[in-house]
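Only a single protein chain was left out; the remaining protein chains are all shown in position.
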Amino acid sequence: MPPTTLENATCTFCGCVCDNIGLEADGDRIVKTKRACGLGEAWFKNHTAERLYPDALIDGKPASVDEAVEAAADYLYQANMPLVYGLSNITCEAQRKAVALAELVGGVVDSHTSL
Amino acid sequence: MITLSLKEEPPVPLEAEALSPDVVATLRYDEICALPMFLGKRQCRVDDHFVVEGEASDELEIRGDAGRVKWIGRGMTRGRLRIVGNAGMHLGAYMKGGTIEVTGSAGDWAGAEMSGGLIRIGGNAGGQIGAAYRGSRTGMTDGTILIEGSAGLEVGMRMKRGTIAIKGSVKDFAGLEMKGGTLIVGGAELRTGAWMTRGTIVSLTRIPLLPTFAYSGTCNPTFLRLYARQLGTCGFSVPCDASAGAYLLYTGDTAVSDKGEILAWQPHAS
Amino acid sequence: MGGKVTCTLGEVKNRADLIIYWGGNPADCHPLHFSRYTLNAKGKHVPQGRKGRTMVLVDVRETPSVRFSDIFLQVRPGKDFEVVTTLRALLKNRPVDEARVAETGLTLEQLQNLVDRMKNARFGVLFFGMGLTMTRGKHMNSAAVLTLVAELNAFTKFVSMPMRGHGNVTGADVVMRWTTGFPFGVNLSRGYPRFNPGEFSTIDVLVRGDNDAALILGADPGATMPQPAIDHLARIPTIVLDPKLTHTSRLARVHITTATTGISAPGTAYRMDEIPLPLKPILKSPYPTDEEVIRRIYEKVKVKPAWSPAAYAKVPCA
Partner (left out) sequence: MLRISGGRVYDPANGIQGEVKDICIADGRIVNDVQGAAVRTIPASGMVVFPGGVDVHTHVAGAALNFARGMTPENHRAAAKFIHSPLLRAGTGGITPTTFATGYLYAGMGYTTVNEAAVPILSARHTHEELRDTPIVDKSSCVLMANNEILLDLFEEGETERARDVLAWLIWAAKGYGVKAVNPGGVAAWKWGKDAKVLSDPVHGYGKVTPAIIIAQLAAIVDHLRLPHPLHIHCNNLGVPGNVSTTLETMRVLEGHRAHMAHLQFHAYGGDDWTTLRSEAAAVAEYFNAHPNLTADAGAILFGNSVTITADGPWQHLLYQLTGRKWGNLDVENETGCGIVPYVYKGSNVVNAVQWAVGLELLLLIDDPWRIFLTTDHPNGACFWRYPEVIHLLMDASFRRECLRKLPSRALKRIVLPDVDREYTLSEIATITSAGPARALGMPRKGHLGPGADADVTIYNESPDRGLMFRHPRYVLKGGEVVVEEGDIRKVVDGRELIVRPAYDENIEEYLRPLFEQYYTVAFENYPVEQERLEGADIRELG
C-alpha cells in the first residue's frame, strides 16, 4: 500500500491538542510524524491499524462484536445503578452517545474530571 | 409510632425521601407500605425493603443498617424520626423542624441547607454537615446538629445561622466560607475557617491555623457560657471556666474579612 | 464567590507578559505548551517572544520545567491552599501571620514579591496542574487560584486555566454541560440529571460499591484507581471499550476493541481552552469506532421494554 499523508492532523494525547501535525502512513502504521512532540510521536506510532486483539471478549473468551454488544446491553439494562465512566480518550461524538446511553440505562456518567 | 425495619442492606443506594414524619403522619398502613422509593433507577415500594408496623403517626422509627438509604427526613417540618442504626447521605437535608436521632453513624450532607430542627447523631458523621450544596450561596440557616463522634470535610460550609457541635475531631475545611452561626468541634485538621466572613468556630483543643488568621488575645466570652449550659443538658461539655483556662481568639479569614472568629481552648498550665 | 476568568490560548500567546505554572510540569507533560501557546511563542503584542515574558513556576519539587522558569517557588507538599489564601490577603493589603506563612516553605517576602509582580503585569496568566488539583484540598485548591485570579482583575488583566491532561477530557466536560447542565459526575437514575461530586464521582461510587455494572470508555481505571475501586469493578459486570486490552479489560466481563480516537476514528476533540478541533483519521481500523459501538448498545437497550415508568411517580416528600 502506498504511503498516505495528512497535514494539520490533530493529536489527542495531551490537553494541548496540537492540530498542526504532519503524518505519513504506510499500510496500517504511521511511519513518520512532523511537528509532534515525543509524547505525540509515540502516540501516533504506537496505535496501528493492525488486528492485534480479538474483536471482543466475553468472560475472557473471544466473541463477535454483536455478541459483546448484546451482552453489554443486557448488563447495563439489568443493573439498578450502572456507571458510565471515562470519556476522556474518545471523540465528542462518542461522548454524546455515551451520555444518551447513560440516560437510557439510568446510570451515573462521569469523566476523569472527578478524580 | 411507626416502625420500619430494613429487611436487608440494599445492593445499591436506596433513595427514600418519603421517609419523613410529615409524609407518614396521616397515612394508613397500606399507604405507607406503598410509598415510592428508588433503588438506583428502579422504582419500588417501602415494603419491598422494610417491614412496616404501625400507621398514622408523626413518630417514625427506622431499624437496621440504613447506611445506604439516602434522603431520610428530607425537608421534614415536625415530628420525631429515630434511626436505630446508621443513616445514609442527606439525612435531614433541607429540614425545617422536628427531631432526628440516629444511634449509629450518618453519611455526608446531614442537615445540609437545613433551616430548623434538631439532628442528633450518636456515632460519626460524614462530610458537608449542615453545608451548602454545590454552588449554593448558603448552608444551614438555623437549627442544631449534635454529633457524638467525629465528622468529615467541609463541616458547616457556608452556614449562616444555627449551631453544629461535634465532640470528636473534624477533617479539613470546617466552617469553610462560613457566614454566621456557631461551630463547636473537639479538634480539627487543616484549614479550619477558610474564607469565613462571619460566625464563630470553637475548638476544644489547639488546632493548626491558616496564615490568614490573626491572633487577637485571650478571652472567656459570655455567650459561650450560655452555649455550655444549653449543650450541657445534651451531654456536651464546653469548657468556659476562666479558672481552668482561656480561649485563644483569632480573627479572619483576612483573605476575605476580619469578622470571623476562631476560639481555641487552652487550659492553664497546672 | 469566585468564578472563573479565562481565555483561549492565543490570548496568552499574543499578550501574556507574566506566566505562572502552578503544580504542573509542562516541560514533560505538555511538551509543546511553551512553544505553541506561551513562553516561547512570538505573539502579536509580544513580538520578542521569550524575552518579553516572565515565567514563575510553583511546585513542590524541582522538575525539568524549572530550567525554563525565571522564578521557581518551591512550596511544601499540601500547602498550596495556604499559599494562595495568603496571596489573596496580601492582594488586599491585609495582615497575615508571618510564622505560619513560613510553614508553607515560602517566605512572606517571596509571596509579597509574587503579588507585586502579578499586580504589575500587563497581562498575567496562571496555569494550574494536577499537582494542585489532585493534592490535599483538591477542588478547593482550584477554587482558590480561580478566585485569586478573578480578584486580580481589580488591578490588571489576569486569567487562569487548568492544564487538562487526558486528550479529550475537556470535551467530556463540554458535552456533559450541554446535555445535562453539569460537567461531570452526573446521576441520571431518577430520569433527570443530578450533580453532587463526592456522591456521584466515580472513585467514591466504586469504593462505596454503589453501582452494580460499569461501562468504561477511553479510560483504564483498573490501572490507576485505588484497590477497593478496582476490586469492585472486578466484582460487578464491567464492560470496556478500548483500542487495546487494558488492565480493566482483564477484569471485565465484556471487552470490545475499538478504533483509536483521532488516528482511525474521526470526530471532534476539545483543547484545554475549550476550542473544538476536528479529528481526521489517517488509518483505517479493522475495529468499529467507540461511537458506533455505543450506538449499537444504545439501540439494543432501546428496543427492550422501558425500565422507567412512563411518568415517574411523584414521591411525596415534606
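Odds and ends about this structure:
Letters A, B and C mark the chains in the order given here, with residues in each chain numbered from 1 onward.
Please note the rule applied: contacts are C-beta pairs under 8 Å (C-beta built on N, C-alpha and C of every residue); 3 or more make two chains touch, one makes a residue touch a chain.
Keep in mind it's a predicted model, so treat the numbers as computed, not measured.
In the whole complex the chain that is left out makes contact with A, B, C. Screening C:Asp59, C:Asp173 or C:Asp212 for touch with the missing chain picks out C:Asp173.
Contact with the chain not shown here comes from a single listed residue; of C:Val159, C:Ala265 or C:Ala318, that residue is C:Val159.
Residues touching the missing chain, restricted to subunit A, are 7-8, 10, 19-20, 92, 96, 100, 103-104, 106 (touch as defined at the top).
Residues of subunit C that touch the chain left out of view are 1-11, 13-15, 36-37, 42-45, 122-123, 150, 153-154, 156-157, 159, 173-174, 177-183, 188, 190-195, 268, 270, 274-278, 306, 308, 310-312.
By the touch definition given at the top, subunit B reaches the unshown chain through residues 133-137.
What we mean here is this: only the chains that are shown with their structure count from here on.
Chain contacts here are complete: no pair of chains fails to touch. Remark: subunit A and subunit B have CA centroids separated by 44 Å (rounded to whole angstrom). Our note on geometry: subunit A versus subunit C, Cα centroid distance of 19 Å, whole angstroms. Contact with two or more other chains is made by residues 79-81, 105-107 of subunit A. Residue numbers of subunit B whose C-beta contacts span two or more other chains: 11-13, 40-42.
Within the complex formed with subunit B, the subunit C residues making contact are 1, 78, 81-82, 85-86, 88-89, 92, 94-98, 100-101, 103-104, 136-137, 140, 189-190, 195-199, 210-212, 307-309, 312-313, 315-318. Those residues of subunit B that touch subunit C in the shared complex are 11-13, 15, 17-18, 20-23, 35-38, 40-43, 68, 73-77, 89, 96, 108-109, 127-128, 133-134, 137, 172-173, 176, 190-191, 194-195, 209-215, 253-256, 258.
Listing the residues of subunit A that touch subunit B in their complex gives 79-81, 105-107.
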